[in-house]
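Complex shown without one protein chain; remaining protein chains in place.
Then we have chain A:
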Amino acid sequence: MSNAKAQKSVLWDWLTTVDHKKIGILYLVSGGFFFALGGLEAILMRIQLMFPNLGFVSAQTFNELLTMHGTTMIFLAAMPLLFGFMNYIVPLQIGARDVAFPFLNSLGFWLFLFGGILINLSWFLGGAPDAGWTAYVPLSSEYSGTGIDYYVLGLQISGLGTLISGINFLVTIINMRAPGMSMMRMPLFTWSSFVASALILFAFPALTVGLLLLMLERLFGATYFAVDFGGNVVIWQHLFWIFGHPEVYILILPAFGIFSEILATFSKKRLFGYSAMVFATLIIGFLGFMVWAHHMFTVGIGPVANAIFAVATMAIAVPTGIKIFNWLFTLWGGRIQFTTANLFAIGFIPSFVMGGVTGVMLATSAANYQFHDTYFVVAHFHYVIIGGVVLGLFAGAFYWWPRMFGYKLNETLGKWFFWLFLFGFHLTFFVQHFVGLMGMPRRVASYLPGQGLDSLNFVSSVGAILMSVAFILFLVNVVVSVKNKSEADPWDGRTLEWGIPTPTPEYNFAQTPLVRELDALWYEKMHGNGKLKAAEPLDDIHMPNGSILPIFMSLGLFIAAFGLIYHVIPVTVIGLGITLGAMFIRSIKEDHGYHIHKEDIKKEEGVG
């Protein structure tokens, strides 16, 4: 049965795959595409703001650009790219052959992709959403065109995919760990993915409800937010930020995990204060739910409420500080190798601390009245998201590239890329603190000359151009390094994913490994023969069959969304029919998967 697979075409294989490694790469490719798209939107905005009173894009286009930049970067770039790493690496790190629900994993990916495509199609069909990525009502409910409908339905569909993936990771990490891999022996990237997935599970329902209310209001004339009918506009802001604040931690926690892996590997030391790191991750995840109103200090929720949320917000600095010190102590006295991945991790520490410090400034609710809606806020969240998440993504890319693609990225080009990107990033956003303190509001299409804003905005735009040059250098690196074949364990790694042959076999582990310590592979290198011990005899491996149904389920929702946006009921019915039909087929069709035989495994592993 196992040979039947090899005959299928490559394209069909990728469209129907349920293998966590291939889905991880699909996430990385599509997330990378949306990242480039969001970057392009940012560059267009920075060109418009390079000089005062420039007419490079119209004010309406500028609104659409800023909305799509935020939406794309958060929902369609950062999160899917992290999902890519989580998909590929987490099962390997816990010694599993796949995630708990391979079919759902594929469904989660295709829902995300179709949702993302739907949002971006709005550019060609009557204008993109233009109410900011937060889509505050009544601007988004009463004063915007069909762009917001694309936003609402696209996010609803891709949000469904995210929720499915989050649940999948939770079940995988709880149930699929190899023998001996207790919770407190899990690598920190797995731990932070676990906490981030729990945040997805609890935070996304708030977004789903908010988007549902907005959809009912826009498409069916409901009045939840319409003040003249007794509605309340602040409800949207609450619902959005109850989701929106944990979302920030959904992004940053996996990045923290990536840095923890890299700093330990390239310092040749065990991660300092492992249990404190786990504890801090949990506390950050928990506190992330208790602080959403700090986005709404100026709404007028009252001084006591403001004070409570201000204090809760500042409290998050404590576990984050624990993490920063633990990273520094991991480096302390270590045999540090300055690889590109480690440079990104080391560059992250001061960059992120700066974002954290402005975060505490913004949390001071009295001062917030001054900072609110200025470029100071823009500078702050770009410092945490680029200085934290994006540097983490690039660090992870350089670190895990040999594992995922079998070749090493060029280190010289990589270091050029790092320095250019870091320099460009600080150039772009450091000056924006001052632009904001001088009073330039965010989300405006232009500014007047002679107000002291000209030169700082120019500097900021130059930095943005440097960042895009750096990113192009990264893409060049990906292409020119292909011949740079890598061995299975190029970094002298510590965790399970480096203990298997390269390219990673379809079944990951020929025999489920036995885990004896934290940093399982390192322990075997120090106390064993350097090879992972097996927890089971070599036997046939049961594998799931691929399926094309996830694409049809997602396509159905995609079509139904068009029917809703243009009020054509038959199209909606057809779309939902396709989705439900695919679900029905999935339910009644028995699919037992197939086996990879012991002999084939022996041949591939080169034993016996």
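In this text, a residue touches a chain if its C-beta (ideal position, glycine included) is under 8 Å from a C-beta of that chain, and two chains touch if they have at least 3 such contacts; residues count from 1.
Methods note: contacts and distances are computed from a predicted model.
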What protein name does the UniProt record of the undisplayed chain give, "MoaD/ThiS family protein", "Cytochrome-c oxidase", "Sugar ABC transporter permease" or "Hdr menaquinol oxidoreductase integral membrane subunit"?
"Cytochrome-c oxidase"
Any idea which of A:59, A:174 or A:318 touches the chain not displayed?
A:174
With respect to the chain omitted from the figure, which of A:289, A:458 or A:594 is a touching residue?
A:289
Contacting the left-out chain: of A:137, A:198 or A:515, that is A:198
Since one chain isn't shown, list which residues of chain A touch it in the complete complex.
170, 174, 198, 201-202, 206, 232, 234-235, 238, 242, 289-290, 293, 300-305
